[in-house]
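Heads up, one of the protein chains got dropped from this complex, but the rest are sitting where they should.
Letters A, B and C mark the chains in the order given here, with residues in each chain numbered from 1 onward.
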Amino acid sequence: MDISTTISSIKLKNPTILASGIMDEDAGSMQRIIKRGGVGAVVTKSIGLTARRGYPNPTVIELEHGILNAMGLPNPGIDHYGEEIEKIKHLQTPIIGSIYGANPDEFIELSRRMEDLDVDALELNLSCPHTKKYGLEIGCDPYLVRKITCAVKENVSIPVFIKLSPNVTSIIELAKMAEEAGADAIVAINTVKAMKINIDLRRPILSNKIGGYSGKAIMPIGVRCVYEIAENIQIPIIGVGGITTGEDAIEYFMAGASAVQIGSGVYYRGIDIFKTVCSEIENWMKKHGYKKLSDLIGVAHI
Amino acid sequence: MDISTTISSIKLKNPTILASGIMDEDAGSMQRIIKRGGVGAVVTKSIGLTARRGYPNPTVIELEHGILNAMGLPNPGIDHYGEEIEKIKHLQTPIIGSIYGANPDEFIELSRRMEDLDVDALELNLSCPHTKKYGLEIGCDPYLVRKITCAVKENVSIPVFIKLSPNVTSIIELAKMAEEAGADAIVAINTVKAMKINIDLRRPILSNKIGGYSGKAIMPIGVRCVYEIAENIQIPIIGVGGITTGEDAIEYFMAGASAVQIGSGVYYRGIDIFKTVCSEIENWMKKHGYKKLSDLIGVAHI
Amino acid sequence: MKHVNLPYITKITDSRIEARGIKTLLFRYPRAVDPGQFFMIWIPGVDEIPMSVSYISQDIKGITFRRVGDATTALYKLKPDDMIGIRGPYGNGFRIDGKHILFVAGGTGIATLAPAIEKAISKGIASTVVIGAKTYEEIFFEERLKNHNAKIHISTDDGSRGYKGYASDLSKQILNKKRERFNSIITCGPEPMMKKLLETCGDIPLQASLERYMKCCIGLCGQCCIGEGLRVCVEGPVFDGKTLKNIEDFGVYRRDPTGRKIRILG
Partner (left out) sequence: MKHVNLPYITKITDSRIEARGIKTLLFRYPRAVDPGQFFMIWIPGVDEIPMSVSYISQDIKGITFRRVGDATTALYKLKPDDMIGIRGPYGNGFRIDGKHILFVAGGTGIATLAPAIEKAISKGIASTVVIGAKTYEEIFFEERLKNHNAKIHISTDDGSRGYKGYASDLSKQILNKKRERFNSIITCGPEPMMKKLLETCGDIPLQASLERYMKCCIGLCGQCCIGEGLRVCVEGPVFDGKTLKNIEDFGVYRRDPTGRKIRILG
């Protein structure tokens, strides 16, 4: 059974990737995910030029059908995060550096710094739905997506992945722009803008009021996005949103994803979810007579 | 306990409304909802100029956390639907006529016809996510929303509600355009674009592939939309999406909705859901010392 | 098999021709199903259509159908190991009680009634069965039911076997002779036939299984509604005579997929 996969020049021994923002604030947690979880690759927390505290708590709550968060992009800043990356390089698992910025110049600066840290690829977070000025405002403007992608591509030689938001009128258009601009892969999706109000206290629970919805509930939205994107571009897609089982991952592969990221699933099924999902994928493939993962990718486009 | 509410000039004895597309293809089913369900108002199926079969089956499936449908706007056309409306007029429950069209002229024609049928208000479906040419393509262009709203307002004298889609970059902008153009209320939200693939058969289940996600999973998305819209416009909002309990409805009221529509909830809790939700609202209000519904509307904006 | 309303993919385990243009497909479906309930059968790339359960055992269920259009033709072509999607069972099913039940089937209606007849007999209820068909080549399930000791009467429109005429007419004869014997009538077939039966059954309680165009089958879309919002997919497909008497459209109108009323041909 061959479940290895390739995204641009990055070879992954299996198609499960730790999603950005989950257990990746420090080297130790990524190390645990790599060693015990058995991931194919990790994405770092989204890192900016300077440290950010993020929003006050509550920042994460569990809803009936998913997880709602508004962290506010907390991160120690690229100056401090470097040492965390240093510490996990020896583990031989691809590291994808996630970055966010307010404009093309910030993205350029951060990309160079990340490349200097020797990460294997970059993930441009153009899609955080709840942080003003960062993310969504940028990620929903096709021309800005193109501009940033071009700018970064001109400045680094490692592969550049563009992470898109589902909170837009046409994710297809954004994906096309990114491809045109030279992106090496599309990552879809980030969280869905949502809100939970506590009626006893008559107020939104999250301190930022609006947050991003992830976990089981959003999976059909993520699958739709990946499917739509796959019909319109040639570069690989990394699927993310609501994956908790091997069958979920297979649904994403069939929609057109070459690999998947898992975030909230770590809550639903624990740190071992990556291993578990891989063995579920293998079992399913065995049972259904598939020999390699690539035989599944995009087959639902009929 | 006063749970009556007013949307523009329409007085509702209670704030629960049957959502468009659910049990409203013929007079009999609306009659049952009115008599046994005890709704405050009904919205008709979305009606066009001519009959449409809609898509082949499968058109509706239940997912783990919601309902997915791509009916394809089946309807008998305005010529035939008139008699259904005639038959329920005597029931003294406000009837909101839902219409869809491909351009402003179709909307004008349909609005006039609906007004002639003596409905109490119009709901312009600018938001069906899965029917090409109708709905989303129109509903995501702010200028088209304004144009259609203006055109309809100039041609009828009954209140005009605009139903919006969450599948857009900024629902706020659309709501503002509708308000500017003279809309009497905003209805939010229609279904969320989503897909379910069957991995055994390697294909999307719905014949239209992409469908609209409704039911429990989408409630946090609907609440967010209503909250965002309420911060930006003055006209009333009707909240819809995922409501199955009185507490769900209260969450929408606190987000800014003056009334709510229920669709998929009819599946989760049966035809009686409208009555049940009303008594849950009343019980909650009693327990928490509220006397009238208006004391709840918008209070979560702090 | 977590979600009853999401197609469960299963393989055809067996198929057989029952009569001219009539086929049975058997498949693994390990969920409890009652006689009179139905499935939505997904034929990928073609359609999804309602079909009554015609065979019920622990793990294996079956459907029996006439080839009439695209979907049933595609179904007809399926062979063992081909895959279909099943959701359901939907609807209420028959109430099977009393001492002696008269079953009246028209056309493929016998497919729907067969499991009910077997259940009645297994409960020790005397069962008289009228099987009506256009012509002798379209009669099926006669042997199956004889094996269960049902008393069988046959009618054909062309008189090629048994009584010449409609099943409803033959039933009228039977009822006229020994009306007091029956304390229940259960029927499935063309609506005009069932309507006639309703008119002649007098005060014998009747249950009729209806067909309407189906889409969601979970009681949302309203496509299948009759009378005052009765959902054939939820409150039906089996309705009792009292309810049917209040439904103007019974035997007269149905609605097509657009929702438009269509006259039912007699």
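One rule holds for everything that comes next: a residue touches a chain if its C-beta (ideal position, glycine included) is under 8 Å from a C-beta of that chain, and two chains touch if they have at least 3 such contacts.
This structure is a prediction, so every number in the text was calculated from the model and none was measured.
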| item | value |
| --- | --- |
| Contact list for the unshown chain, restricted to visible chains | A |
| Selected residue (touches chain absent from view) among A:V60, A:I108 or A:V156 | A:V60 |
| Of A:E86, A:E154 or A:D200, the one touching the omitted chain in the full complex | A:D200 |
| Residue in contact with the excluded chain [from A:E25, A:E115 or A:D141] | A:E25 |
| Hidden partner interface residues of chain A, rising order | 21-26, 28-33, 35, 45, 51-54, 56-64, 67, 69, 71, 74-77, 80-81, 196, 198, 200-201, 203, 205, 207, 263-264, 266-267, 270-271 |
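Criterion: only the chains that are shown with their structure count from here on.
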| item | value |
| --- | --- |
| Farthest-lying chain, centroid of Cα atoms versus that of chain C | A |
| Chain pair, most C-beta pairs within the contact cut-off | B-C |
| CA centroid of chain A to CA centroid of chain B, Å | 33 |
| Cα-centroid distance, chain B relative to chain C, in whole angstrom | 36 |
| Mean-CA-position distance for chain C and chain A (Å) | 51 |
| Touching two or more other chains - residue numbers and ranges from chain B | 63-64, 196, 200, 203 |
| Set of chain C residues in contact with two or more other chains | 45 |
